[in-house]
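Rest of the complex left out; these chains stay put.
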Amino acid sequence: MFSFEIEKNLELRPLQATDTSKIYEMIQYSREHLRTFLIFVDLTTKKADTEQFVNETMITNAKGESFVATIYKDGKFCGLVGYNTIDQTNKRAEVGYWLGEPYTGLGIMTKATKVIIDYGFNALALNRIDLKAATANHKSRAVAKRLGFSEEGVIREAEWAHDRYLDHVHYGLLKRDWQQ
Amino acid sequence: MFSFEIEKNLELRPLQATDTSKIYEMIQYSREHLRTFLIFVDLTTKKADTEQFVNETMITNAKGESFVATIYKDGKFCGLVGYNTIDQTNKRAEVGYWLGEPYTGLGIMTKATKVIIDYGFNALALNRIDLKAATANHKSRAVAKRLGFSEEGVIREAEWAHDRYLDHVHYGLLKRDWQQ
Amino acid sequence: MFSFEIEKNLELRPLQATDTSKIYEMIQYSREHLRTFLIFVDLTTKKADTEQFVNETMITNAKGESFVATIYKDGKFCGLVGYNTIDQTNKRAEVGYWLGEPYTGLGIMTKATKVIIDYGFNALALNRIDLKAATANHKSRAVAKRLGFSEEGVIREAEWAHDRYLDHVHYGLLKRDWQQ
Amino acid sequence: MFSFEIEKNLELRPLQATDTSKIYEMIQYSREHLRTFLIFVDLTTKKADTEQFVNETMITNAKGESFVATIYKDGKFCGLVGYNTIDQTNKRAEVGYWLGEPYTGLGIMTKATKVIIDYGFNALALNRIDLKAATANHKSRAVAKRLGFSEEGVIREAEWAHDRYLDHVHYGLLKRDWQQ
């Protein structure tokens, strides 16, 4: 029922129980594309895994402990974007996102993330937004640069990815650097 | 961030933690107006009471066990409308609503409830919507009639209201009677 | 150990864990007889379902949130009667009951319900007792009439019963109308 | 509503929420009399303490983990008797009891405990019932003897009583020794 129009035919919507099937099907469809840098993909082996994620995230969204939204293009689900946790004490949150394979390369992610950042600095009153990307994840790093994030360091072997550790580039964006 | 536009400058929004103060202030402002037929008003003596209601309802909303939305007119909070519980087994829910005193008499409630009924029969797949109004609550009964509810009975002394029992008119609306 | 003698060889007893098998066996024996108007019967497919009901009801009985008793005739379990929920705020509760097939037609239900109503108005200080019966459930409607309940309305398509919706006659009995 | 008649005008009843005030008032009235050997008495300083005991015990009674009953003489509450915990694995439970001061010396406790023991060996299928009494608690030890318990040992400094440790006489009664 509810939505936020980014531009004509592109909108964010609140995560809902009725999204579960659409999310799981998109993960299934885009599995090979997504699994390289999104470790949760290999851990999502059945619809019940997505169901658990959706249920838990709806609750933390409701409590203001997270803010995860769905992205709809022409009325079709295409991905997720938002903050999995929000640190109210330090006014800080880490933004994350993914798109189903058919929706990549269209500029959707930069537009959607821009809206989420705006919402973070304004409605959620954040002071700093974090973004972490594997060094080899060039698409995600391009989104970070386009949105004005600064590269602050490289955290070695930060995450176990199937058969090797990934180094993470750690980006930061401060409220005072953000001009909409 | 998210909203549903009923008409220009009139929208429904998802209930959020940040609504708590606005809801409590409106109850304070409209206390005398609201307390006659809304028993919860006298039980809401401090902001923490509204906070508890909002927190619990956000959780049940997130689980699909309720669907309560806020009404905004010209960007200002003016009331609540929705289903406090949803009976999935029998495809049945009871609609409830209230408006702050400054927003009454403008046709807002009928418009907002109409949208919620539509959402109930379509997105929530309900078969029947209940509506209960005290026999003397003429405004609420007028909303029910305008929206096509049938009067099915009068339940005597159904509710304790401060110092006396209220009789309730019990209305019903079936999906097959609803033409949008 | 504990009991309430309705008349010689007919008594009410507190619901106990040791009743579980007897209740389940009676449901099994009377399944065809009971399932038409008691939807829970088809949902009771194994003893564990009855066990869950008994355990939860013993707890709510203990907390004063319900009052469900067993009916024993000549020392044999024959059915249940009581209030599944008790609304202390509005001094109101809905009475429900069922008897195993071999014990129908003997006047047991009217006698047992009369005792429960007395207990409701006196010990539980209720002001109003509700009773709902499907329009076609003539036996249950006869009990309601015999005990002096007033018919207050017909709630259309109130309950989903296997393959169709049932209309409910909604009865009410007020304390001031009750003469023991 | 429910009761078990021990003899005319003397009965056991299930512990209920409505007993809370009566229990607390009897403890208040008999405080000096009871506190020597019943350590819980000094820990019961306000009605909420009794309320917690009653609520928790009603739940464990409902689950079959305890069996505590109230004693009524001429329709007045006079004390408690029963098993605070029941060890189903070893078919064993410890009986405990207390009477308000006005009801002592009338033989009530022996009669009430006899009924509880009967219920323990028969309905609860116990093999052994324990009874512990401070060495100086002659009244309680007299009940034990009258009912046929054997003295099995003296447990030194078993319990802290306000300002000193009490030795406990540990009694046992086996099912095979019990002749009703």
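Chains here go by letter, A, B, C and D, matching the order in which they are written, and residues are numbered from 1 within each.
Please note the rule applied: a contact is a pair of C-beta atoms (placed from the backbone, for glycine too) under 8 Å apart; a residue touches a chain by one contact, two chains touch by 3 or more.
From a predicted model like this one, the values you see are computed outputs, not experimental measurements.
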Assembly size in copies, with 4 chains present: 6
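As a convention for this text, only the chains that are shown with their structure count from here on.
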Joint neighbours of chain C and chain B, given as chain labels: none
Steps needed, at minimum, to go from chain A to chain C via contacts: 2
Most distant chain from chain A by Cα centroid: D
Same-site or different-site touching of chain A by its copy chain B, using the half cut: same
Chain A and chain B, separation of their C-alpha mean positions in angstrom: 34
Where chain A and chain D are represented by their mean Cα positions, the distance between them in whole Å: 62
Multi-partner residues of chain D (each touching 2 or more other chains): none
Touch-based graph of the chains, sorted into line, ring, star, complete or other: line
Chains touching one another, given as label pairs in label order: A-B, B-C, C-D
Chain B - residues contacting chain C, complex: 89-92, 127-128, 130, 150, 152-160, 165, 170, 172, 174
Complex contact set, residues of chain B against chain A: 1-4, 12-14, 16-18, 55, 58-59, 61-64, 69, 119, 123
